[in-house]
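Every protein chain of the complex appears in place save one, which is left out.
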Amino acid sequence: MIRMNFGITLQYEVIGQPADFILNIHAANTPHQTVVTEDFSISQSVPVDMYEEPFYGTRFARFKANAGPITVRYNATVDIDAYIAEPSTLRESPIAEIPQAILHYVYPSRYCQSDRLHKFAAREFGQWAPGFSRVQAIAEWIRQRTVFESGASKGTTSAVDTLIEQAGVCRDFAHLMIALCRAVNIPARFATGIDYGAAPELGACDFHAYVEVYLSGRWYIIDPSGISPPQGLIRLGTGRDAADVAFATIFGQVNSWAPTVFIDAVNDPANGYEMPVRNNLAVSTQA
Amino acid sequence: MIRMNFGITLQYEVIGQPADFILNIHAANTPHQTVVTEDFSISQSVPVDMYEEPFYGTRFARFKANAGPITVRYNATVDIDAYIAEPSTLRESPIAEIPQAILHYVYPSRYCQSDRLHKFAAREFGQWAPGFSRVQAIAEWIRQRTVFESGASKGTTSAVDTLIEQAGVCRDFAHLMIALCRAVNIPARFATGIDYGAAPELGACDFHAYVEVYLSGRWYIIDPSGISPPQGLIRLGTGRDAADVAFATIFGQVNSWAPTVFIDAVNDPANGYEMPVRNNLAVSTQA
Amino acid sequence: MIRMNFGITLQYEVIGQPADFILNIHAANTPHQTVVTEDFSISQSVPVDMYEEPFYGTRFARFKANAGPITVRYNATVDIDAYIAEPSTLRESPIAEIPQAILHYVYPSRYCQSDRLHKFAAREFGQWAPGFSRVQAIAEWIRQRTVFESGASKGTTSAVDTLIEQAGVCRDFAHLMIALCRAVNIPARFATGIDYGAAPELGACDFHAYVEVYLSGRWYIIDPSGISPPQGLIRLGTGRDAADVAFATIFGQVNSWAPTVFIDAVNDPANGYEMPVRNNLAVSTQA
Partner (left out) sequence: MIRMNFGITLQYEVIGQPADFILNIHAANTPHQTVVTEDFSISQSVPVDMYEEPFYGTRFARFKANAGPITVRYNATVDIDAYIAEPSTLRESPIAEIPQAILHYVYPSRYCQSDRLHKFAAREFGQWAPGFSRVQAIAEWIRQRTVFESGASKGTTSAVDTLIEQAGVCRDFAHLMIALCRAVNIPARFATGIDYGAAPELGACDFHAYVEVYLSGRWYIIDPSGISPPQGLIRLGTGRDAADVAFATIFGQVNSWAPTVFIDAVNDPANGYEMPVRNNLAVSTQA
């Protein structure tokens, strides 16, 4: 079991008219991730509408903020009880066995144009032995070809752009990984989180983006940017790609400041809390 | 009430290895569309896995076909009992009132890059009075600027391509409409169907693609290609864009022939069956 | 006659290996622009290869810089004796009358994909009366739809991107103008310069980019960003688009600082030197 404490502070200035905010900064509720305590506060006194997406436990806070400054704070303690598998036991599902509700994770999405990449992916990865090793090899292939570079991409950058220009941030690594997996018919999706273990020099990835692939009937975590040990990822949102789970979607005119984020892991083996470590096992935190 | 009979015949030749087919050619089951009779047959004797998507009643038939020729036939009689509204009564929902489960229809998707079009759409449509009239005006704006031209687009063509190159088929009109609506924060989605009233010279649109927009708590039909009276549309699939509801998704190598499709409306007013006609009312066939 | 003094200072740090520099910061030599005095210096003692392009007088300085800091300074006094025409007298050339050597300015180039915009441009501008007024109207159309916004674009941004996303800097305005003019068969090209009159808040445009269109057998200046009076533009380079006339093309690894630029106009009517002013005349500084 891993226990982590984390906190997020967001600061905005709403200009002129009230603005609608939809935030996805709460820790998700999943069978493998339990929110032990949490505290959410907004500096303006406005009603907040909370919503929990029924399949993946992604939680959204929606409110209308008035003109002027607004600060949002969220702090939580979260327990993660991952499902761990031996990588060599995991297999890719034939199309005929992928549940229909999961099939759309094989289809292209806004930032993951797998429909354009079928020939490319088949040629690069089609001959590799299927399974978790192939997924890891795709992640490694991306890491070898892509420079982690703040400012190399923008909000509209897609997997195809990253494949061509070979530079980006965690979100771009994730989109490219998803697109390439889907192009060889492996269901893949996008997750956002806070990552224990991000090197401090990679500050742009405080909010982290990573990938899940569907193998042997479960979703397993892959972080193509290589930043985080999979068990050190607190899940915020799960979706097809970044279009689904932006940490903040804002309708209206605002100025914003860089978010501040902290995260700590509880080192208390006597009570069953281990530190997140990097190992060679396959980690799933969502069935 | 509208009663229509329609039929679809698909022909393929599977080459070498067996191929997985996922077809979306069954009429959807919705509160407003009732399948009275139907018949589905495949020329190969293989098991078919049927699946009905729980929210919109989209139905998928999945099977693995063996090498060699395969013919798929679907015939059905369908009753459509549309909800009709006076257009002037429909209003756009403020962001704060859009149900969370519908919000992702405001976000960009594979072929509808609304994230790139916010300034464009705000400038063109931002000053128009909100409501159904604005939606109709966006459809008209597209029709005036886009040539219906078979072969002008391909499977990877997106809304941005169509906006720039101003030519395409029904699917392209629909994607552009969806992208522009989302860019002004109107939830919009993609539907496929068989359309009564397609001019015979527009044969490429036997399988039709059209749009639904969310107004006053319901989804209303808009056909930006202007081909069909909204009540003459038999719904097959509903999704974010064409990535979700291709009529045929095939994994494997096949040759294919153009589908053949027929549709007839029952003209029997004595028993309550009217012909689909074009009028100025707003038509919804899905809450 | 206009006399202007201007100066440019560029600062780089060459890292590791020597780097090749090709600079286009010298004032062009043209029949309408005379370099009265100039001074070019580099802080490293390396040989400089000067080249003057024979048609438009664009001048390039090429040198190989060694590892370490390097500062480049260019100062000049330039006289501009523009050809002035009454806009209403200028006409567009029918294709049959455009000289062959100029025809490629009707064709698409890297950042000006006019081949994709024929239908778009024909629909928007095809019905307008041809001539300088149409060109001015295209510039005005762009200005009304595009936000001048530093950071909205990057080096690979093209006219199609700017048309869709409606934000950019002077270079983007110029590329969009060129693409739209070519799409209605008006030869158009890209020029770079230093602009007298740039509002100080638009500091990003110290190096300015503007457009020339070919009418009645001459190239006339249009600045779609609206920043500069045409006679206040000192010409550095002329090309199909920014791919031809970057102010600095560098092969190798360097750090760079923002260039510093100054420009002054000589106000000395007694000696024939007027200040550049904005008026309604058409200005040509290159036949």
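When the chains are written out, they are named A, B and C in that same order, and each has its own residue count from 1.
In the analysis below, contacts are C-beta pairs under 8 Å (C-beta built on N, C-alpha and C of every residue); 3 or more make two chains touch, one makes a residue touch a chain.
Keep in mind it's a predicted model, so treat the numbers as computed, not measured.
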| item | value |
| --- | --- |
| Contact partner of the left-out chain, one of C:3, C:116, C:134 or C:171 | C:116 |
| Given A:32, A:73 or A:116, the one touching the chain that is not displayed | A:116 |
| Contact residue for the chain not shown (choose from C:41, C:66, C:133 or C:156) | C:156 |
| Touching the absent chain when the full complex is considered, from C:64, C:123 or C:143 | C:64 |
| Residues belonging to chain A that touch the chain removed from view | 116-117, 119-120, 123, 145, 147, 160, 163-167 |
| Missing-chain contacts mapped onto chain C | 20, 22, 49, 51, 53, 60, 62, 64, 94-96, 100, 103-104, 107-110, 113, 115-116, 155-156, 185, 243-244, 249, 251 |
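Operating definition for what follows: only the chains that are shown with their structure count from here on.
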| item | value |
| --- | --- |
| Centre-to-centre distance between chain B and chain A (centres being mean Cα positions), rounded to whole Å | 31 |
| Whole-Å separation of chain centres (CA-atom averages), chain B against chain C | 47 |
| Distance from chain C to chain A - Cα centre to Cα centre, in angstrom | 44 |
| Per-residue multi-chain contacts in chain B, two or more chains | 116 |
